[in-house]
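Every protein chain but one is kept in place in this view of the complex.
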Amino acid sequence: MNFTAKEIALFLNGEIEGDAAVSVNNISKIEQGKKGTLSFLANPKYENYLYSTESSIVLINKNLELQKKVKATLIRVDDAYKAFASLLEMYQQGKQAQDIGVHEKSSIRKNVLLGKDIYIGEYVVIAENSKIGNNTKIHPQVYIGTNVEIGENTIIYQGVKIYDECKIGNNCIIHAGAVIGADGFGFAPAEDGKHKKVPQVGNVVIEDFVEIGANTTIDRATLGSTIIRKGAKLDNLIQIAHNVEVGESCFIAAQTGVSGSTKIGKRVWVGGQVGFAGHIQIADDVKIGAQAGIQGSVKKEGSVIQGSPAIPLANFQKSSIAFKTLPDLRREFYSLKREVEELKKQLKNK
Amino acid sequence: MNFTAKEIALFLNGEIEGDAAVSVNNISKIEQGKKGTLSFLANPKYENYLYSTESSIVLINKNLELQKKVKATLIRVDDAYKAFASLLEMYQQGKQAQDIGVHEKSSIRKNVLLGKDIYIGEYVVIAENSKIGNNTKIHPQVYIGTNVEIGENTIIYQGVKIYDECKIGNNCIIHAGAVIGADGFGFAPAEDGKHKKVPQVGNVVIEDFVEIGANTTIDRATLGSTIIRKGAKLDNLIQIAHNVEVGESCFIAAQTGVSGSTKIGKRVWVGGQVGFAGHIQIADDVKIGAQAGIQGSVKKEGSVIQGSPAIPLANFQKSSIAFKTLPDLRREFYSLKREVEELKKQLKNK
Partner (left out) sequence: MNFTAKEIALFLNGEIEGDAAVSVNNISKIEQGKKGTLSFLANPKYENYLYSTESSIVLINKNLELQKKVKATLIRVDDAYKAFASLLEMYQQGKQAQDIGVHEKSSIRKNVLLGKDIYIGEYVVIAENSKIGNNTKIHPQVYIGTNVEIGENTIIYQGVKIYDECKIGNNCIIHAGAVIGADGFGFAPAEDGKHKKVPQVGNVVIEDFVEIGANTTIDRATLGSTIIRKGAKLDNLIQIAHNVEVGESCFIAAQTGVSGSTKIGKRVWVGGQVGFAGHIQIADDVKIGAQAGIQGSVKKEGSVIQGSPAIPLANFQKSSIAFKTLPDLRREFYSLKREVEELKKQLKNK
């Protein structure tokens, strides 16, 4: 990219102070600004950097009163942070819009339905009877199984693997290396000590506006569907087992694991490295701290819990503090016990 | 697939009640049945659904006495669950049997030995001197290194990476994104503070009937072999370090990690997110709860343990309950201590 202050001010409906012809080809934090980069100042804590930054252009709030001379060209807007975010968004959309067309080094099998304005990169495989919606981008080395449906405006990054029969909604993002629809972990004990695989013939359904992190795995249902409801956001390296349901607008941080058939309500926030037992229910609006172990259902909406096994957050914090001094408590207890023995003797002798 | 009730009854040796000509092309849970799907009823708890389901065909137990009229065509069999499972298995085997041949968009290097009736998908690489057994399926975008041996009837899903020299047995399944044989994490401290890589020149040996989950990583041995014994089942996102041995018929749930040179016995069950220290032994038939931390060897066969560091399960449960009220215990203790001080004074004065 290469934009002048004049072009940016026009896009943002902002006012220029300084050289309108100066141009930028990158962005930076204001404290790390270099010639040719654009920065923003929203937090007054960072105002000092405004007077020393090497950035060529800085977005600032309309009402900011300058204390010193500024080298950069300034663009005054109503809300410098929002203006910056909208620039970034425009920039990213511009980049993605460049990816278009079906690369000749890809393998589109029979009876595949491709929408308009899609992108299919090198070494992608799209298997029989799958459908890809309009404006969806399938980056290189992705595998899409048979009978898969992918909606519109969805981005599937490099190397994602989607097994047969899975459904992905509109406006989703799936990051590199994620695996959607591998077999659930199901085995029936057998008399000879060998375990018999239970066929996993369900699928995975991912609704609209879902984001899935890199190398996350979501297993197909034994029967029926493993479901990620609309607007849920999953971070990297998460494990979602067969027949799980993740509710609308949930946030799940990295390396969390959810065991089979567990149902998580709406707007649940889950920290990193949390583990959920199987076959439990989590109420709406629950918040779960990092590394918690959820062994049973959480029935109260809005609960805030932590620990393994998880207990209310305030309890966990107090108990953790007490845990630190547990050896002292123990020593003092046995000392007190001896004193009480002594008292008993003395009392007897009186 | 499209099967009539007549064809299914014939295969299962069952008896039809209702329209023998009705056909199905999918399966469903009885409570989610739709026209054209087949369901089963095994658990009496769900009998009500039998009278309301929209499924076209339902498998039921021979001896079930109907309480009301049923819309679906029924097929009576000895054991409805087992009959259903055997249908699924037949269906899955039928699907897999369709994948056959070596795709022209693959790269088979020199001196590779390919068995009969194998499948090699698009963008697969099989490096020099490797052998693939009869009836094995290598799905698209898999990498097989040099001198690798893979047995018969094994399925390697999309994008699996198998480094040089590794051996995979017969009847194994390896799910998408798994990495077999990357270097173990070994470095020798050096005087200049920089760490020198210890060459990892061993391999990974996976015996027969093993299943490996999506994005799981199994590192090659420094010297010798990292071994997964026959019939072991590993879930997704598991880390197996160099020189580990996982015993026969072990079950390991997702996101568990096993450190270097640890040896796990036979039929050990391991919950999710468990961590094992290195260079320890776990006896046969041990059961380990989710999120446990195993810091030392577990010598007693059949032990059931949980917690980090792990202790016997019953202890862990009691201690966890006590942990919740630890701040109360602490408060009450110091109150009692003051009372005892008071008693001592009173006694002195008597």
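Letters A and B name the chains as they come in the text, with residue numbers starting at 1 for each one.
Everything below uses one rule, namely that a contact is a pair of C-beta atoms (placed from the backbone, for glycine too) under 8 Å apart; a residue touches a chain by one contact, two chains touch by 3 or more.
Everything numeric in this text was worked out from a predicted model, so none of it was measured.
K.L.:
Tell me which of A:N61, A:N236 or A:Q281 is the one touching the absent chain.
P.N.:
A:N236
K.L.:
Which is it among A:G159, A:G186 or A:G224 that touches the chain not included here?
P.N.:
A:G159
K.L.:
Determine which one of A:Y123, A:Y163 or A:F185 touches the chain that has been left out.
P.N.:
In the full complex, the listed residue that touches the missing chain is A:Y123.
K.L.:
Which of B:G33, B:G159, B:G231 or B:G265 touches the chain that is not shown?
P.N.:
Final answer for the missing-chain contact: B:G159.
K.L.:
Can you name the residues of chain A that touch the chain not displayed here?
P.N.:
Touching the missing chain: residues 27-29, 32, 85, 88-89, 91-92, 95, 103, 105, 121-123, 139-141, 157-159, 173, 175-177, 209, 211, 213-215, 231, 233, 235-237, 249, 251, 253-255, 267, 272-273, 290-291, 308, 320, 323-324, 326-327, 329-330, 333, 336-337, 340, 343-344, 347, 350.
K.L.:
If you put the missing chain back, which residues of chain B would it touch?
P.N.:
Within chain B, the residues that touch the unshown chain are 107, 123, 125, 141, 143, 159, 161, 163, 177, 179, 182-183, 185, 187-188, 193-195, 197-199, 201, 215, 217, 219, 223-224, 237, 239, 241, 255, 257, 259, 273, 275, 277, 293, 308-309, 311, 315, 318-319, 321-323, 325-326, 329, 332-333, 336, 339-340, 343, 346-347, 350.
Please note the rule applied: only the chains that are shown with their structure count from here on.
K.L.:
With centres defined as the mean C-alpha position, give me the chain A-chain B separation in Å.
P.N.:
25
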